[in-house]
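Notes follow the structure.
For this depiction, one protein chain was excluded, whereas all remaining protein chains were kept in their positions.
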């Protein structure tokens, strides 16, 4: 059997291997040296790659702008935003600069930058420390959006993201940093833009994002009891979106549920659902149903949070609904 | 016949009438005094309401933050962001502060702020001066998103937006500032959250946003020749979205096309299309098709721009497709 | 010193309230009753109390992620704050905010804030509101030394200075920014020195000395109230605990912490002053501490006995109830 690592360890390994391979790669962010960042992903880099990791003051716009400039000047920055919520302090840099430089310069500029975004609920930190917002960046041409759901994918996708000549928003769900899974040793890359069929099935397709993949797999097992053989597709790459794999699956099963942890309204699941509806209408035998959070900020109280974050029963219920 | 005004004049009238009515309202933004803003919407306010209009240095985050604080302290700021693209410099203030304050404080805070956002293509100003991004703000709980398409709606919606106790992102498509239309004199408000059926029809529903409403009406006339009787719904308010009016129409016609000027991928049209697909599946006789820009930054050259912004033929083509 | 015995006792009591509230909250965290992050203010009490003791009820205060002290010093009830930390519906924010978002709008405490530097421009906006209404309310914004690097510091203070607004920018320079020593990531030692860029007064004070903070803040508040515009105050201080709970504090020595705790405790410092002035007896001191202890014990009881919010409350307070909308 393959060795297992935590999600965090897998990311760390990817960073180390890539920094070893290519000395244009450097890391920049808050507390990335002293503490390895809040989730310790960058731990050990200062020792192994001295001078290639920059711990900054609290200045997200500055950090991101430095990343853009260094990237345009030939380097490969990996920017850590401590919590994705703080990327709101650097949106011009991401959206008007990083994303548009190649286009505005007629192809001259390349901005090979990875922006790591710890996201979603973790400890109870309420509305300003729990956001996800994948759909914001999907909506921006020139950005790539990647969401690994397993340690193996975390490693393979981060390596590909680092090698990409264009900016990548790399979403790391805080809740799964400590999850374990198989991770290949050494060179292991997963092309951006490819979804993965995690479980084959004939009756319905669940397209899932991030931690909802694992929950969908759990739901699929429960649904067996109801006699439903469900296919689970990990979207993995939200932009570019692998419409081929998703549509091929839905055409086969005739039913689709799209699950994400973020709020559904104008969320990533809406794009996927709209796309399926547009492309697979003739083959669909039921509506495309979305599963996600309600349209509310993340509350603090644990008693409220548990009614916000979607769980397995929300998925089984949705599948039941589309099969009716 | 009712008098006509331009879109700009209608906005200006709404501002004057509201400032007259309620002295907690003030205006803040760049060049709003010296020039009345780039589109002269705030022209005349400095003379008529001295001391209630603030011309600022170039500091969008500061301006927006000042708006949030003044609103929490009981005032009603109308913030002008010169081009919507620059709201990227103030996203924390909009998303983490204005939007979430009521919720985070358990209902204590009220942030009655209007954020005016001139958007879309106007003169050829390329990628950093032509964005729309309605879907970003739709996706944020606690924000309201309003998009008038006529001078009459511009007046009525701006007045309601100013009276709303919660933040409103008010999108003004630059291309239609000079368009003319009927505008009621004096008190005229349009509730937020209500779509409008602009043309009744039986064969298909076009749900349109902003300038696409007018184009949809033009398309509807052309489609008559093909024997299609098309209903046109102006979404007007994107959040809260009037799902009732939209679904009622689609259930009646059995076909839907959703049109926006922004790029479709993860755009406002995706939410509307996904929502229709989820709620009206049994009544739909064809796929819900989206019309919007391709997933590219806005280019500069007029020869490129004309292939980006969706026009009437894109709509007629889409309606043809859903009717097949 | 233009302090009275009465005011001194009040301030002394307030510092103890902050200290004991937090130590109890800390204990409740280890018991699992309080969850989420808890950024301890202990060690910095003289700043919040020294500044807020100059304020009227209708003056505005905006805080940070480390704001228990600011809220209590502005007059918030310890039991409702404790209930908030417990995630209970009786909390200041009905359990929806938690430690980083405690607010009490009835006291014009416009909220702690989870985003570093995010209160500076809003405090400027609250000051603009008073100016527009023609009241003489002032606004105070607390923020850390880390926040001074953020663009919002520059933009927010810039606007306050431009319009000569009644706002006091109080930087609590505790020499650390999360896990990083300030001077690892800053080029100027004193945040007060940055006031020059905004042509406003910048003053650095010993944040462990309540009297000094009280007096410097008093001048600033008076100037602001009289239309003299903003002041940037830097209070040099120290946090006795880690950045938040669970911090291993490998970035500083335990000797350093001990030194501050032993010789620079603002409460102990001020107790000596009070005693020297003859404003506090040993008995009074014991009584004050006992009263606060009881208050905090009662706060915990209140929090424990309070109900959680109901599932329906997940979707309220996103927007105002429909009837309020025009």
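Letters A, B and C name the chains as they come in the text, with residue numbers starting at 1 for each one.
Here is the rule we use: a contact is a pair of C-beta atoms (placed from the backbone, for glycine too) under 8 Å apart; a residue touches a chain by one contact, two chains touch by 3 or more.
Owing to the predicted nature of the structure, the values given are computational and were not obtained by experimental measurement.
Shown as candidates are A:71, A:119 or A:147; the residue that touches the absent chain is A:71. In the complete assembly, the contact with the undisplayed chain comes from A:103, out of A:7, A:103 or A:265. Checked against the hidden chain, the listed residues A:39, A:54, A:83 or A:173 yield one contact partner: A:54.
Residues 24, 26, 51-52, 54, 56-57, 59, 61-75, 77, 92-93, 96-97, 101-110, 141-142, 144, 159-160, 163-166, 189, 191-192, 240 of subunit A touch the missing chain (whole complex, contact as defined above).
For subunit B, the residues in touch with the chain missing from this view are 30-31, 33-35, 55-59, 61-62, 85-86, 89, 123-129, 294-297, 299-304, 307-308. Subunit C residues in contact with the hidden partner, per the touch definition given at the top, are 149-155, 158, 161-162, 185-188, 193-194, 196-199.
Keep this in mind: only the chains that are shown with their structure count from here on.
When you average the Cα atoms of each chain and compare centres, the chain farthest from subunit C turns out to be B.
Spacing of subunit A relative to subunit B, judged by their CA centroids, is 30 angstrom.
Remark: subunit B and subunit C have CA centroids separated by 40 Å (rounded to whole angstrom). In subunit C, the residues touching two or more other chains are 93, 95-97, 101, 113-115, 151, 318.
Along subunit A, residues 85-86, 89, 126-128, 295-297, 299 each make contact with two or more other chains.
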